[in-house]
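Left out: one protein chain. Kept in place: all the others.
Showing chain A:
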Amino acid sequence: MSQKKSRSRGGGGAAAASGDDHEDLARPPPLQAVLLADSFTLKFRPITLERPKVLLPLVHMPMIEYTLTWLESAGVDEAFVFCCAHSHQVKEYLERSGWAGKAGAGSMAVTAVESHDAISAGDALRVIYERGVIRGDFVLISGDTISNMCLKDALQEHMDRKKKDPLAVMTMIIKHSKPSILTHQTRLGNDEIVMAIDPETKELLYYEDRADNSQLYVTIDKDILTNNPTLQLHNDMEDCYIDICSPEVLSLFTDNFDYQHLRRHFVKGLLVDDIMGYKIYTHELRSGYAARIDNFRSYDTVSKDVIQRWTYPMVPDVISNCDRSESRLHRQGIYKASDVTLSPSAQIGANSVVGSTTSIGDHCKVLNSVIGEGCTIGKHVLINGSYIWDNVMIEDGCKVSNSLVCDGVHLRAGAIVEPGCVLSFNVEVGKNVVVPAHSKVSLLAQPSNEDSDEELEYADTNSGVTDSPPFSSMRSNGDQATVPSEEDESGTSETGTSGVVGYIWTSGDTGILEEWRQSIAPIPKEKLEELQHAVSEDDGSEDESNNPTLPDKDDSWDSVVEDDDHISKFEKEVEETFQRALGGGVNRDNLILEINGLRLAYSLQHADCAGAVFYSVMKSALVAAQSTNDTLLKTTAEALDKWKDLLRNYTKTVDEEMEILLKFEEMCQETTKEFSPLFSKILPFLYDTEVVSEDAILRWAEEKEHADESDKVFVKQSEAFIQVYVLH
C-alpha cells in the first residue's frame, strides 16, 4: 500500500504538504506571526468590559477569526496570540474554534501567550521577547485586522531588502485611500496620516498620525529634506497595521522600555531619534484589502466592505464559522441563512445580513444592517444601518438606526434608538423610551478614569480627559432629561419597564474627541454643512487674496473682515509656536523656519510676520510679568533682549520696522493696554536693540502727524525720546 501511495504521490493534501516542505527548504525558519488580541485602547468601551474586542462579531464572525484565517492563508506557519484583557475568553475561543491544538502539516499552529500586566503593545512585545519564541522575521498584526492581501510580495521585498541592508527592520503595509476633505478623516474614522516616503526605496521618512486638522500643515525636519533628494508626501495612505518585522524589533522594544504604542512611539521613535540607523520601509498594497477596526466608525465601514465582498474570500457566504450555519448570498447583496423566519410583508433592503433562526415580523424594514442569530424582531420595526448581534429581542414598533446592539439586548415596544448609540450586552430599553443619539448604555457602571483592568490611553490623551468633566456632566444631565430612570440598577424591574436598564455612560472616556467622528452613525447633515462652510470659507479667502475681484461693495467688505480674521488666526498660531519655543521645545532656527512656514501657509507678507512675532514677544513678557509697571518694563526689556535676533530677522526694511511700531501702538490701544503707559519707555529699548532704526521711528512720527488727535497719544508720549536720541 505504501508503495502505491508513493507512486501516486499521495492525495491532494500530501502534495500540498510536500510543496510546503519545499518552500521551507528555501526559507529555513518557519514564518511566524504575532497577533495582538488586545487593542490596548478604550475605543470600544463599554462593550469591551465584558468581551474582548477581538471576539466581537463582525458580520457574524469574531474579528480574530478573520485575522487568523488570513494569516493561515497567507502562509504563516506559527502564530502567537497575545492575550491580555479577558485572556481566558480568547483562549477558550481559540480552543472551541479549533485553532489551538491544530498542528498538522499545512495548517497553522496557534499558541496563546498570556500576560496580565501588559498595558500596551510595547509591553506585549516585550513579553513575547522574553518568551524567546520568535526566531526569525515575523508578521505583527493586531487581532482586529481584516485582510485578504497576498503577503508573498511584501515578504519577499522585506527579505531581499534585509539581505542588502540589515538595518531595514520593518516593512509596513500601507494602502491607498483618500481621506475626506471635509473631516480630514480616513474612511475608517482615523485621522488622516501624513507620511513622507522615498519614492525610490520606499523608505518611510516621516510619519504623523495625529496631524492637527486645524493647522493644515505639517512640520518636517529639514534633515529629511537635505538627506533625501526626492520624497513623496502622502496624506492619502492608510496604515493597515500589518507589519513584517525582523527580530530586532522585539529587542528594540525591550531596549526602549518606554515604547508603548507601535506607531506613536516605536515608528516615530525610530524615525526621529534615528536609533542605530534602523530603517522602516513601506509596501503599498496594490490589490487586496486590509483594514484595521479601530473604532466604531471603522467597524461600520469594514462591515460594509465585507458585505460588498472587498474582503473576498472572507465573505459571509464563503467562510463560515464551524458552529454556524451557512448563509447564502441573494440578489442585491442580501445574505440570508437558510432557516430565517421572514414574514412575507417584511422588507429586507440591499446589503443586509440576517443570521440563522432569526425571525422577522410583519411589515419590518431592514436596511443596510446586520442582524445576528436567534434574534426575534416584532412587527413594524425599522432597522437602518445597524448592527444587531445575537439573541436580541426587538418588540413591535421599535426603531433602531445606525447603532450597535449587542447580544441579549431587549428593546420593548416602541423604543427608539437614535443614531450612534451603543447598547452593550443584555441592556433593556423600556416601552417608548428614546435612547438619545450617541449614548452608550451598559449594565456595568462606568469606571473612573484611573483604574481599568484593560488599558489606559496614553498620557497625551489623558490630558484631554481632565478637560472634559464639565462637558460630560453636562451631557449626562441632558441624558437624564430625556431618559427618565437613567441610573436604575439592573435589578429594579419596576422602573426597568419605563426606562433603560443599565448605565448610560458619559462620553468622558473618549476624551475630547467629538462623538460624531467615530460613531457608527453617518456624520449629521448639519455637521457636514458646517464643515463644508468652513472649507469654502478657507477657499474663499484664498481666492480673494490671490486674484482680487472687481470692487463690489459688500464683497470687499466681506473680504476685509475675512482678511482680518485671517491675520488674527495667523497671529494666534505664531503666538502658539512662540510659546512652544519659550517652553524650550524648539530652538531658534527652527522657530524662524516654523514661522516662515506659517507665513507661507497663510500667504502673508514679511511685514505681517514681523508684527506677529513682535506681538508674541510682548505677550510673553506680559504673561511673565507681574501687574506692576516696573516689573513689566523689566521683563519686557529682558524679553526684547532675548529675542532681538529673532525680531531683527524680520526687520530687514524700514517698512517692517514701521509695522512693528504700528503693531506696538495698536497693542497699546487695544489688546494689551498694560503697555500704554510704558510706550515711551519701551521704545528706547527697541531702538537700542536695533530692532527699529531711527528712520522708522521718524517716518512713523511723520505719518502720525497728520492723523487724528487720538492717534497721536503715543507720538506725543515719545516725543522727548525722538527729540533727544533720534534726531541727534
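Going forward, a residue touches a chain if its C-beta (ideal position, glycine included) is under 8 Å from a C-beta of that chain, and two chains touch if they have at least 3 such contacts; residues count from 1.
Here is the rule we go by: contacts and distances are computed from a predicted model.
Student: For the complex's missing chain, which UniProt name, "Nucleoporin SEH1", "MIP18 family-like domain-containing protein", "GATOR complex protein MIOS" or "Translation initiation factor eIF2B subunit beta"?
Tutor: "Translation initiation factor eIF2B subunit beta"
Student: In the whole complex, not just what's shown, which of A:126, A:297 or A:566 touches the removed chain?
Tutor: A:297
Student: From the list A:218, A:528, A:654 or A:713, pick the residue that touches the absent chain.
Tutor: Checking the options A:218, A:528, A:654 or A:713, the one contacting the hidden chain is A:528.
Student: Touch as defined at the start, partner being the missing chain; which of A:131, A:210 or A:309 qualifies?
Tutor: Of these options, the touching residue for the absent chain is A:309.
Student: Pick from A:46, A:269, A:385 or A:499: which residue touches the chain that isn't shown?
Tutor: Touching the chain that is not displayed is residue A:385.
Student: Could you list which residues of chain A touch the chain missing from the display?
Tutor: Interface with the chain not displayed, on the chain A side: 1, 4-5, 8-17, 69, 73, 104-107, 148, 175-178, 180, 182-183, 185, 187, 189, 236, 238, 287-289, 297, 300-301, 304-305, 308-313, 318-319, 328-329, 333, 350-351, 367-368, 384-385, 402, 521-523, 528.
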